[in-house]
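One protein chain is absent from this view; the other protein chains keep their places.
Should a chain be cited, it is by its letter among A and B, assigned in written order, with residues numbered from 1 in that chain.
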Amino acid sequence: MRLKITHVTSYSYDAPVRSALQKLRLTPRSGHGQTVLDWDVSITGGTRQVSYADQFVNHTDLIKVDPGAQHIEIVCQGHVETENRNGVIGIHKGFAPLWLYRNATPFTAPGSTLRALVRQLKADHGDADALTQLHALSDMILGQVRYETGRTDSSTTAETALAEGHGVCQDHTHVMIAAARLLGQPARYISGYLMMNDRVDQTASHAWCEVWTDALGWVGFDVSNGISPDDRYVRVATGRDYRDAAPIMGIRQGAGDEHLQVSLQVQQ
Amino acid sequence: MMLGKTAGGLFWMFRNIERAENTARLLEAGWRIALTRGDEGTNEWQSVVITAGMDVAYRQKHDVYEAAPVIDFLLRDKDNPSSVLNSIESARSNGRMVRTALSSEVWEAVNECWMALKSALARPVSERNLYEHLATIRYRTSVVRGALHGTMLRNDIFAFSRLGTFLERADNTARILDVKYYVLLPSAAFVGSHIDNAQWEVILRSVSAARSFRWLNGGDITPKGIAEFLIIDKRMPRSLAFCYSKICENLNDLADDYGQRHGSHDLAETIGRRLRGCGIEEIFDEGLHEFLTNAINDTATLASLIQTDFRFFQ
Partner (left out) sequence: MSKSRPTFDEMLVGEETPRPPYSAYHRWFSNEDLKDLRRKSSEAEAFFRRIGITFNVYGQADADERLIPFDIVPRIISGREWSVLERGIDQRVRAINAFLHDIYHRQEIIRAGRIPKEIISKNDAFLPEMIGVNPPGGVYTHIVGTDLVRTGENEFYVLEDNARTPSGVSYMLENRETMLQMFPELFAQMKVRPVSSYPRLLRRSLADCAPPATSGRPVVAVLTPGIHNSAYFEHAFLADQMGAELVESHDLSIENGRVAMRTTQGFQAIDVLYRRVDDDYLDPLTFNPDSMLGVPGIMDVYRAGGITIANAPGTGIADDKALYSYMPDIVEFYTGEQAILKNVPTWRCSEADSLAYVLDHLSELVVKEVHGSGGYGMLVGPAASKKEIAAFEKKLRARPSNYIAQPTLALSTVPILTKAGLAPRHVDLRPFVLVSPNRIDITPGGLTRVALKKGSLVVNSSQGGGTKDTWVLGD
C-alpha cells in the first residue's frame, strides 16, 4: 500500500525564545516491510544543526529554534510503500543488545498493579504459547485501560495508567512493554503513523510496541486497536520507551508558555 | 581569542580592585578631616558615606554617622556589597574565574591581597589602627596593578582590565565632585572661608590629589581650579579627561586587534571629545551639577554597552 503522509507540528511561544533545541525523530527508514519513497522534513523558525542515527538507529535531527522566534513549524511530508506482514518484524538488528529491551525504564518500572496483571495473565493463559499469551495480554490491557484522551499526559507511567484505568496509545504501549518485560520478554516502543480507514485527518501520531519472541523475533502489537500492525502502519522511531522514541523532545530557556498544534494526514 | 565571560571577569576584577582602593582613599580623607575639625566631625562621616554611594544601605543598619560604624561599614561589612572586603573578595573570585588569562604574578598578587585583607579585616578596625589598615589596602592593590603592568601582554586581556579600572575611576571621580559640587559653585565661595577650604581639601584628598594640586598651583586653591583639575586636566591620573583618554585608547586597541568597531567605541569617543573640547568656564556656565550628572550617566551607559558589545553575558 502506498501511503501519503503530511505531518505538521507547530509551537507558538508567548514570549520570544532565548534558546531552545528540539530533537526530532520524524524520519522513517526503509526496511521491515516498508520502503520510504520520498521524505522531507522542512523547518521554519528554526535551523537544523546536525543529523545522525542514534543508538536505536533512529534518524535524528537536532533543531535550534532561531533566537527571538515566537513560532516554529516542522513539516514532514512523504510517501511510504508498505506491505502487510501481520506484525512480524523478525530478526534483531543494530548494536543495541536484546537485553537492553528487558530492563525497566522510568516509564515502565512495574508496581503492584502491573505485577497483578501479569499474575492474572499467567493464571489464565499460563499454558499457552508466547504469541497467544501476548495477544491475550494486549486484550487484557485494552480491557483494563480505557482509551480516553486528556486523562493522562506524556509523562504518565505504565503503572499509573494501569492503576487509573484510562489512557491513550502511549499508555497502552507502556503497559504492554512493562508487562512483557515482567514475563521476561524484551519489548520496545514504536512511534509512527497509522492510517485509520475512515478518515484522512488523524488526531495524532501513533504508538505501539514490539515484543521479542523466540519463535518469530520481533512482533508488533497495537494495543489501542487490538491488532498487530499491517500495511496501514509506518514505523518511524523505536526505543525502550517514549523518551527514546518520542517524535519531538525539546529543551527551552526563556519565559512564557508554549502552545503545541499538530495536524496529521495519512492517506492512500 | 577570548571568552566573553573572561573579558567580563577581567573587567570586573579590576573594577572591584579600583573600587576597594577608592573606598579606602575616601575613608582616609574623611577620617583626616574628622580629626582636624573637632566637633564638626560627625557631619563629615555622613558626607563620606554619601560620597561612597552607600548611604541607603548604611541607613538600613545604622542611625548615626560616627567613626566606628562608618569605618566598619565601609571596610568590612558583609551586608555592604561595596565594602572593601566584599570588593576584594569579588575581585579575587573574578580572578579565579579568569585564572587562565592572568599571569601567575597577577593571580598570586590578587590572591595574596585577598588573604592579607581577609585576615586584617577579620575583626573590627579601631581608629587607632585605621591608618595602618588603609595602608595595607593601598599597598596590596598597588601590587596587583604593578603585576598587571609588569607581567601581562598588551593584548585584549590588558585592555579589558584597564577598561574596568578607568570606568570605575571615572565614575568615582564624577561622584565625588557631584556630592560636593555646591561647595565649588561661585555663589558658595565665601572667599577664605574655613568651611569651604576644608571641603575642598576632602575632595582633593579623596582622589589623592591634594599634594599634586598644590604643587601645580603653588598653594592657590580655588573651586574652579579644583574642578578644572579633576575634570579636564589630562595630567591628573584621576581626572575625567584622563580616564576617558585611557578608555578610548583601550577601546581603540581592541578595535585594532579585533578589526571591528562597536557602539561603545562611538560613545566613548563622543564623551572623550566633549571633555577635551570644553573649558571649565563653559562647564560652570552650563551647570556643574548637570555636567556631572551627564558624566555619571554616560559612564554607566558606556559600561553596559561594553558588556553587550563584547558578549560578557549570554
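Everything that follows uses one rule, which is that a residue touches a chain if its C-beta (ideal position, glycine included) is under 8 Å from a C-beta of that chain, and two chains touch if they have at least 3 such contacts.
As the structure is a prediction and not an experimental result, all values here were calculated from the model.
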item	value
Which residue of A:26, A:76, A:96 or A:121 touches the chain not shown here	A:96
Where the missing chain touches chain A, by residue	19, 21, 23, 49-55, 57, 60, 62, 64, 94-97, 99-100, 102-103, 240, 249-251
Absent-chain interface as seen on chain B, which is shown	1-7, 93, 96-97, 99-100, 104, 107-108, 111-112, 115, 156, 254, 258, 260, 310-311, 314
